[in-house]
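The complex appears here without one of its protein chains, the remainder shown in place.
So, chain A:
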Amino acid sequence: MMILLILLLLLIILMTGAALLVVRDPMHGAVNLGISLLALSILFLLLGAPFIAALEVMLYVGAILVLFLFAIMLLRSPLQVREEARWRRGFWWPAVLVVLLTVVLILLFSQRPDLQVMIQEIGPASVGRALFGPYLWLTEAVALLLFAVIAAVLAIHRRDAHDT
């Protein structure tokens, strides 16, 4: 039962990933990416990582994808018909990767029909303990990096006297 659900989710991820390559409208691409991320989040949940699953939706779907949407909306006018080649040059390498991933998936599950999913649930508390215990310095380093990024954004966005 569990394995069927996981397979279904993997299929959704692969299909939406493949759909990203063929849809014409960038907005449809973004929606496909969103569905793929949601399926990934449910996969995390099933595999015993509820905290990561929630963060996946909050950060990736709720924040990063939103930035993509912003870019798409600000760059293109809404819903106009665009004639574009369906098979663009950027299509091939990702397509090969999708096919490879599908093959690996099929091989993996056909080689080991007895594949047991060992699930140990990692709650938010243990994630927190790990982040602020053994990985404290790494966390602080990431924080410093983000701080530098904020400073850089502010510097780029600073209005000079002649701008105003």
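Here is the rule we use: a residue touches a chain if its C-beta (ideal position, glycine included) is under 8 Å from a C-beta of that chain, and two chains touch if they have at least 3 such contacts; residues count from 1.
To be clear about the criterion, contacts and distances are computed from a predicted model.
The listed options are "Peptide ABC transporter permease", "Ligase-associated DNA damage response DEXH box helicase", "EfeO-type cupredoxin-like domain-containing protein" or "NADH-quinone oxidoreductase subunit NuoH", and the UniProt record of the chain not shown names that protein "NADH-quinone oxidoreductase subunit NuoH". Considering the full assembly, A:M58 is the residue among A:I3, A:M58, A:V104 or A:L131 that touches the omitted chain.
Although one chain is not displayed, its contacts with chain A can still be listed: residues 25, 27-28, 31, 34, 41, 50-51, 53-55, 57-58, 61-63, 66, 69-70, 73, 78-79, 123-125.
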